[in-house]
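One structure, as structure tokens, below. Some questions next.
Missing here is one protein chain; the remaining ones are kept as they sit in the complex.
The letters A and B name the chains in turn, as written, and every chain counts its residues from 1.
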Amino acid sequence: MKFKTKWTIMVVVLLSLSLLLSGCGGPKQSDDGKNAEAERDYFKVGVITSLSGASVYGGNVTRRGYDLWAETVNAQGGIEIGDKQYKVEMVYADAASDPATGADAVERMVTTDEVDFLFGPYTSGVTLGVAPILEKYKVPMITGSAESPLIWKQKFKYTFGSIPAVDLTGSAPVSTLVNEVEGGAKTIAVIGVNDAFSKATAEAFKANAEQLGLEVVKYDIVPEGTDFTPLVGAIKELNPDVLAVGGHEQTHMEVIKAAKSLGFMPKAFLMHYGITTPDFINNLGTASEYVFGGAVWTSDLEYSDELWGSTKEYVEAAEARWGNMPDYTEAASAATGEVYAAALAEIGAVPPLSEEEREQLVDALENIKVDTFYGPIDFANEGDWYHNNVGLQPLTIQLQNGEQKIVGPSDVKVADPIYPVPGWEER
Amino acid sequence: MDLFFQTLVNGLLIGGIYIAVAAGFTLCFGVLHVIDFAVGEWVMLGAFAVFWLNFFTGVDPLIFLPLIMVLFMIVGYYFQPLLQRVITNQQSNALLMALAFTFGMSILFRGSALTLFGFNQRSLTTFLSGKNFEILGISIPALRFGATVFAVLVTLLFMFLLYKTKLGLAVRAAAERQDVAGLMGIDSSNIARIVYAIYLGLTAMSGTFLGSIFSVHPDMGLRYTLFAFFVVVAGGLGSIQGAILAGIMLGLINSFVAVYVGGQYIFLILFTVLYLILLVAPKGILGKGW
Partner (left out) sequence: MEYVDNSQKRNLIWIALLVIVATVIPFAISSFWLRIVTGVLMWIGLAQSWNILAGYMGYVSFGHGAFFGLGAYVTAIAMSLGVHFIISALIAGVFTAAFAAIIGYPTLRLQGAYFAIATWAFAEAIRQIVLVLPFTGGAYGMRLPPMLNENFFYYMMLLTIIGTVAIAYYLMHKAKFGLKVKAIREEEIAANVLGLDVTRIKISVFALSAFFPGILGGIYAYWITYIHPDSVLAPVIADQMVVMTMLGGLGTIAGPIIGAVVLFMGNRLLWVFWGDTSFYLVLVGLAVALVILFLPSGLVSLVPRLGKKDKPKVDDQPNSSVTEHTK
């Protein structure tokens, strides 16, 4: 069999050749295009988020935030650095809610589009897939959304996040329900969906509840796509004061629908993320009323802001642009751009950014504290929340008359928490 | 004890919701020998059709059920020849060709819905939404109950058609032996079109209920494809009685595992059961499948 021998030789040759080549060939830097673009007088900004796939909803929420920032900045002439203004140009890529696709997208943005810096993904999974590539090319990214505590424990140098992780934000609402309402909650049931963010939320609720001496009567993590009626039926039987849910907007809608259809009304629902999205309120109508949540931002807050003027003005601008009240993810995404602008102004770097300037940008981001309509943004430089925003105070919110009202902690509340909440029939 | 019965009722009602999807799906397999990967997307399109009808007219979504049935039957009747072409123009493995084709269709439908309707979650509110009634201390969700009753009625009607009428005889003949049925003067290509039309009609109507029980969005279909597969396979491909039984079993496993074992094991147990059923009784729990 001559054929076999030829194959063997070929494979052996190839094997040795490729081992040799992969040894000597380091990552290929495509710096060739840099010179041709040297006179680019605008910032190229990459946006990598989920524009399709499982997290398409949240992905678009982040995009709205990023877009509004870019449009506003450009309308005002651009980012001011020194005495000149530089516009921004957004480059988009769809991570399709998949880490590998996200990684490909970032590789392209960095090497082909040569973006100066990036706005990050909606999901924590994509963020984890993308971050190592940014380490390789030394390009900073701030995500306006990913909330899984896992990301910050990895200590990526070039990845930042403007929303605090859920293990921080989950604490406020539980504490409000226990300590700041009349006849505070005594028992709680916690359910969560088995994805990274939702599970972390459920764990945070449970840990905080136990710490505050609540009795956790049920704790269950369910796979995505579960029908919630049996679980809610079982929880109805246990009759806890609070039903806490870790999940996204769809989960929350389905839990509320299941509870309503079984005639179950605990003294309070606690749901964290998703209840602040317009879809939750639009779709559930009065059933969405009085639901408690954790957040770091609502449109009621009064912060002053350099770009928009104030929180109120930002909210008006966002509503005019997208037709919906912005939620805290959208707002965080919009505020993210301001952090970049401030850091760039501080180091006085003009586009296109060189590798050295990007390093300076990261240093500036680490040390900067920016006051925005979203509140102060201040990235931690050590600990479990490395590079996550720790400048904000976790808030308890409750939906009252279709608006997110801050009901705790007591020193910042704008409305009193309503507890126990009225039953389904009394609305 | 209350909890037990509540769990039982919840389980029955979960299964009940899927009966109509499963009945159509299984008949589709029985006659066309096609596993439609896009079944969930047809559910989604049905839900969206109702959503827009409701959006523009403000009339209760459930009123549109007959209209949706007719609308999608027409779609099915004219779509089927395309599928038929896929099945017949390849000499081998029609099943596989159809699977790949419908897989392509499912991406197409999902992508189109996403592009046209956007990513938003939408809700269908019917006059039954959020209501419930109590019997002997057990809460029964009105909408789910309505969906189940409707599904059972439609399926019974359907079985009546199949077993008591001439058309049904022809369908069954075509399902049994297409070639012989052809010799007996049965226009099997037309029968196939009618069956596919009925299947789409049923699936789209279920979309109305599923959309109002859960929510309406472009990615909603995946979940139902999964459940439809389960029900149809566990019941025995092509067996309507089996599908009904398997639907109920799906609901009961779902419900009892969630309450008594732990929510995180629901799908693990569900799929293990399905796998074991296939190994032990590949023709389904009633042994009546193909």
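Remarks
Here is the rule we use: a contact is a pair of C-beta atoms (placed from the backbone, for glycine too) under 8 Å apart; a residue touches a chain by one contact, two chains touch by 3 or more.
The shown structure was predicted, so the numbers you read here are calculated from the model rather than taken from an experiment.
Although one chain is not drawn, the whole complex shows that of B:Leu8, B:Ile68, B:Met105 or B:Val216 it is B:Met105 that touches it. Listed residues A:Asn74, A:Asn194, A:Ser310 or A:Gln400: the one in touch with the omitted chain is A:Asn194.
Of the candidate positions B:Ile74, B:Leu167 or B:Leu268, contact with the hidden chain is made by B:Leu268.
Contact between chain B and the unshown chain involves residues 29, 33, 35, 82, 85-97, 99-101, 103-112, 114-115, 176-179, 226, 229-230, 233, 237, 264-265, 267-268, 271-272, 274-275, 278-279, 282, 290.
Panel shows chain A; residues 3, 6-7, 10-11, 14-15, 17-19, 21-22, 25-28, 30, 51-52, 54, 56, 92-94, 96, 98-101, 103-105, 107-108, 111-112, 125, 128-129, 132-133, 135-136, 148, 150, 154, 194-196, 198-200, 221, 223 of it touch the chain omitted from the view.
To be clear about the criterion, only the chains that are shown with their structure count from here on.
Rounded to whole angstrom units, the spacing between the C-alpha centres of chain A and chain B is 36. In the complex of the two chains, the chain A residues touching chain B come out as 52-54, 56-57, 59-60, 191, 194, 220-223, 225-227, 229-231, 233-234, 236-237, 249-250, 253-254, 257-258, 260-264, 279, 282-285, 287, 424.
Taken together, the chain B residues at the contact with chain A in this complex read 2-3, 6-7, 10-11, 13-14, 111, 114, 118-123, 125, 129-132, 134, 139, 141-144, 213-215, 217-219, 222-223, 226, 254-256, 258-259, 262-264, 266-267.
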